[in-house]
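Yeah, one chain of the complex is gone here, protein chain that is, but the others are all in their spots.
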Amino acid sequence: MLIVMKQGVTEAEVAEVVERVTAMGLRAHPIPGSLRTAIGVTGNQGPLEAALFELMPGVLRAIAVTQPFKLVSREVRHDDTVIKVGERQIGGGVFAVIAGPCAVETEQQTIGIAQRVAAAGAHFLRGGAFKPRTSPYSFQGLEEKGLRILVKAREETGLPIVTEVLDTDTVDLVAEHADVLQIGARNMQNYSLLKRVGRIRRPVLLKRGMSATVDELLMSAEYIAAEGNYSICLCERGVRTFSNHTRNTLDLSAVPAVKSLSHLPIIVDPSHGTGKRDKVIPMARAAAAAGADGLMVEVHANPDRALSDGPQALLPDQFDTMMREVRAIAALVGRTL
Amino acid sequence: MLIVMKQGVTEAEVAEVVERVTAMGLRAHPIPGSLRTAIGVTGNQGPLEAALFELMPGVLRAIAVTQPFKLVSREVRHDDTVIKVGERQIGGGVFAVIAGPCAVETEQQTIGIAQRVAAAGAHFLRGGAFKPRTSPYSFQGLEEKGLRILVKAREETGLPIVTEVLDTDTVDLVAEHADVLQIGARNMQNYSLLKRVGRIRRPVLLKRGMSATVDELLMSAEYIAAEGNYSICLCERGVRTFSNHTRNTLDLSAVPAVKSLSHLPIIVDPSHGTGKRDKVIPMARAAAAAGADGLMVEVHANPDRALSDGPQALLPDQFDTMMREVRAIAALVGRTL
Amino acid sequence: MLIVMKQGVTEAEVAEVVERVTAMGLRAHPIPGSLRTAIGVTGNQGPLEAALFELMPGVLRAIAVTQPFKLVSREVRHDDTVIKVGERQIGGGVFAVIAGPCAVETEQQTIGIAQRVAAAGAHFLRGGAFKPRTSPYSFQGLEEKGLRILVKAREETGLPIVTEVLDTDTVDLVAEHADVLQIGARNMQNYSLLKRVGRIRRPVLLKRGMSATVDELLMSAEYIAAEGNYSICLCERGVRTFSNHTRNTLDLSAVPAVKSLSHLPIIVDPSHGTGKRDKVIPMARAAAAAGADGLMVEVHANPDRALSDGPQALLPDQFDTMMREVRAIAALVGRTL
Partner (left out) sequence: MLIVMKQGVTEAEVAEVVERVTAMGLRAHPIPGSLRTAIGVTGNQGPLEAALFELMPGVLRAIAVTQPFKLVSREVRHDDTVIKVGERQIGGGVFAVIAGPCAVETEQQTIGIAQRVAAAGAHFLRGGAFKPRTSPYSFQGLEEKGLRILVKAREETGLPIVTEVLDTDTVDLVAEHADVLQIGARNMQNYSLLKRVGRIRRPVLLKRGMSATVDELLMSAEYIAAEGNYSICLCERGVRTFSNHTRNTLDLSAVPAVKSLSHLPIIVDPSHGTGKRDKVIPMARAAAAAGADGLMVEVHANPDRALSDGPQALLPDQFDTMMREVRAIAALVGRTL
């Protein structure tokens, strides 16, 4: 249920509604908006009586939310969510580019790429310190050492860090170093992890699972929001199909689908979404044209020697080209970068 | 095999090579190019000896073609194929927009939409006279009467006609009225039909099958080319996956994939590719940004009453918006429209 | 609509109903059953008034059919359809095994395999004379010569022939030689071909398309039935998915799904359904256990030299094993073979 407050409502009135919701054993989620304040209510098993709230002072209306996802739905919040990280922003008309190596390999490699993508205009640095690998015998990431390298790269370049968190045990460690916590495709329905990152105060980048529907992606975001963390950015990264000219099939129509169902920003990862370097730039352009709020792109100075996913990494010069082309297209659809 | 001729080769030298190929029971396909003339050879079961041709006058080299598709591969022809229909063009830097109703319903409806899309800048008129329908009890199209309506619409607007041909029996009838013959997704591997349209002299618009790989799409184009018709435009129209927020999953990465493997132009159908009106414009923009050579879009003045596929048709005003937005993006990637 | 006649109805009464249906511009399909005679009505755009028929002599009830497929639905006909070919049968408790080479290659090869599978207890001989091949340069079948070889093999072994028909032009030729006409997966939605085989009097084996739903398979069968040919056997042959340990993913749950929705028999092709010899026997057993009405299996004496699909063909000794194992399982689920 969504309780919409009148314009000019007082803090005391909001607090009273929150108190009544809590007293019923439910959870209240105050949602400030540009036009109105509203309070999302979650935790009820069946429908609630609107009359329970509509007679309270300051309440305009209490309305049922028809989507299975509540807090992340457009119904509950009309304005786009904007994620702020220092001076950087995702959503709200700003097109954010997150770039860097697939995995943090060495300090030199990471800082080198970070400087290069910063110079080209990237807004965030990506790089995996904890790597989910299909084989237990593959390189699993530098772990805490990798996080420290990312921090140095941030100090050198000013780029905030986006990095993956693999399990509940390392959430605090990663959150201590990183600016944005990434939940990977394989963990999209790792509900314990979702709840855990819902309880910290760091923005979360949630990637779509390989065979997840858009509704399931939004339900996973709801797990995070239901714990109180509303700073969530979604990411389309390709789904698994029979189609074999790319590693995954990038489902760009998820962008307008999310935009109409939810207020959360959504970015696109054309590196995993294609798995092939020569398809990354065309799909990055297409993502911008489709209305995405940003990109997540892998860049490597020497992809043939990359410890993971070399074939999909752009060369630094290609990244320059991509930035130039994407900037022009994003401007046409009302995004600045 | 591809036999590459020297610059300045004479017609007689080309004819002599063709004669030798034919004498071997094989088929020769002369392929004029901007830089060189070449002759594709098909019909051999195993590899051919290069020496059989390399000593002939005018021959520069004879090279094996490594792709399973030959005539439609970039290996065989470096320059982009350009399809010319009167003063209109698909490929070669021109972005072509094919628009109109899903099905021809009445003269008034068809001419009305044709005038509207022509005014907005469309280059071709689409409209189905023969409709492939899942149910035998659904509207199957106006057939020959529909073709005559399309001809009237062409007379009124000057727009060349693109319309579907369903079977070998009606190829001549459709070719008599239409400018471009469309092979639908369900018929992508109807080899008898492919061979039949390979023997006429009308451009063919070949749509990707619902579960066809890009290689299979090119192999189907090869069926047409092998019969002598090289005027083929491919069309990505969505593939079938688990993803359920759209009717099909538009696989835009097929655009750069085709571009690197083949010299044929490829356009995108965001109407079937999404099946939902509110996703058509974003995906049309994305297709242009990905480097497609054009769009095929359904437009209907009254979609709620359309006899087929109403939910995916743009309203005329929406089509205006689409044209404006696509024009700007296409320009950024080197296409004029 | 289905018009159910009273028990003991006269032929004249049936004829009168047929006449009224025809006079309305619709089509009547008398459907004899073990318990009752019924008349299917097709061709109406909207719903029909039951009262139009219920007052006629001999009519028990007129009921709307809720499924999009009518004539092939269980609603319209409760009893299982049984297909009879000479003394052979598909459906009605008889488990039919159709075996033979993928393609007819030579007389010796075909008759040799036919004798071998006949000795092992197969009921029908399969073998392609017209082959749908992804590449125009692959072996396309022996065509009419292949049909004549199949006829000789039938003369030698008594096995009726099941062979594929690729297009409308060759339906009469194939029907002249073959006992059962196969429509391949690629042609499942070739509606002109479906209508054409609906107008001849030969049983049709209709294979599920690579990305067709069960509903679409039944709609394609409806195209055949709507033309008056009710002798239709369906065939599950695997669908296209991401799963890569087999060539296609055999969707055996289609068997009980078809059984509950339709009265048509359904067999399974574990050769195309897996594409790998070592998976054919386990999947043949599984198909029998799931309640299929038979199997279609490829057998080749020398698969490494087969002109098509060698890797999925059973060796003759393996076919013996399969028959022994399948016979025992089929008996357990109430099928004789």
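Think of it as A, B and C in the order they're written, each chain with its own count starting at 1.
Simple rule for what comes next: a residue touches a chain if its C-beta (ideal position, glycine included) is under 8 Å from a C-beta of that chain, and two chains touch if they have at least 3 such contacts.
Source: prediction; values computed, not measured.
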Residue touching the undisplayed chain, where the options are B:T37, B:T163 or B:T241: B:T241
Candidates C:V165, C:V255, C:M323 or C:L337 - the one touching the absent chain: C:V255
Listed residues C:V9, C:I63 or C:A286, member touching the removed chain: C:A286
Residue touching the undisplayed chain, where the options are A:M219, A:C233, A:I267 or A:A306: A:M219
Contact footprint on chain B, counting only the chain that is left out: 240-242
Chain C, residues in touch with the chain not shown (by the definition above): 211, 213-215, 239, 241-246, 249-257, 260, 273-274, 278-279, 282-283, 285-291, 325, 328-329, 332-333
Absent chain, residues of chain A that touch it: 42-45, 68-70, 132-137, 166-169, 186-187, 189-193, 195, 210-211, 216, 219, 222-223, 226, 239-240
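FYI, only the chains that are shown with their structure count from here on.
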Same-site or different-site touching of chain B by its copy chain C, using the half cut: same
Angular offset of chain A relative to chain B [C-alpha, multiple of 5 degrees]: 180
Centre-to-centre distance between chain C and chain A (centres being mean Cα positions), rounded to whole Å: 50
Chain centre separation in whole Å, for chain B relative to chain A (CA means): 38
Shared-contact residues (touching 2 or more other chains) in chain B: 211, 239
